[in-house]
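With one protein chain removed, the remaining protein chains of the complex are shown where they sit.
Entry: chain A
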């Protein structure tokens, strides 16, 4: 069953801003990254899915229920980017109130509250008023709220934005733990390395438009770049490379060997290049794929969109 479904979901303000025509389907147990710069419309999408904003077009479902209906949010957790909780409550009282709103059985409430307090590392601080919490602690109590009802789906909107490096690592570990538990996580982030670390699937949004979606590894294959090491006496062949080679550059000489960077259009062209070198009698000592920079990947898809149309790599 799809945990999240959106079909041309649109939320604009007088026809401007927001996010337009998002179509996606996310299955169970997937960590899905919704990647885009600040102001791309990521939070708008999440808030529309959660019924906080009324869509101006299209439709969406959470756990099979149409968005906007309370039933769609029964097994959903949410950590907002702009988190603010009633500061006159203690952390524990906040969780108790959320437990009531989630209709959690009274018998298991206390135990579950203890569990999530421990999970987010707030043990011993839960009886303090939220007023006295640091930003990091507030984010932790927010995470505890999001996980309280043992949700099947968790929306995390920039979950590490307020945290120090240790806190960020804790949250990433928590995401991986939740992934192991079979939870579906929808991660909104502008931090490329955060998305890369934990996400299986990714959507890229830019200026309110859904640019591309698919498996992260596939999206990373924006170009095939390899480093090859050949015998220095074969360097003249590098001026007769096949047409699909877009670019090549000598990196350095290493004694009787020379290191080159070669860029092709597609990953599938790498074996062809090796064959072509071998058939020309060029001794190849080493072939190393070069992983593109995350920023380059992101910009590649943004530029693709500006040149052409939406890319669906699902």
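As a convention for this text, a residue touches a chain if its C-beta (ideal position, glycine included) is under 8 Å from a C-beta of that chain, and two chains touch if they have at least 3 such contacts; residues count from 1.
By our rule, contacts and distances are computed from a predicted model.
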| item | value |
| --- | --- |
| Protein name, per the UniProt record, of whichever chain is missing from view ("Putative mRNA 3-end processing factor", "Tryptophan synthase beta chain", "Phosphate transport system ATP-binding protein" or "ABC transporter permease") | "ABC transporter permease" |
| Per the touch definition above, residue among A:19, A:53 or A:147 touching the missing chain | A:53 |
| Hidden-chain contact residue, picked from the options A:74, A:115 or A:150 | A:74 |
| Given A:6, A:116 or A:145, the one touching the chain that is not displayed | A:145 |
| Positions on chain A where the hidden chain makes contact | 47, 50-54, 70-71, 73-74, 76, 78, 80, 82-86, 88, 97-98, 100-103, 142, 145 |
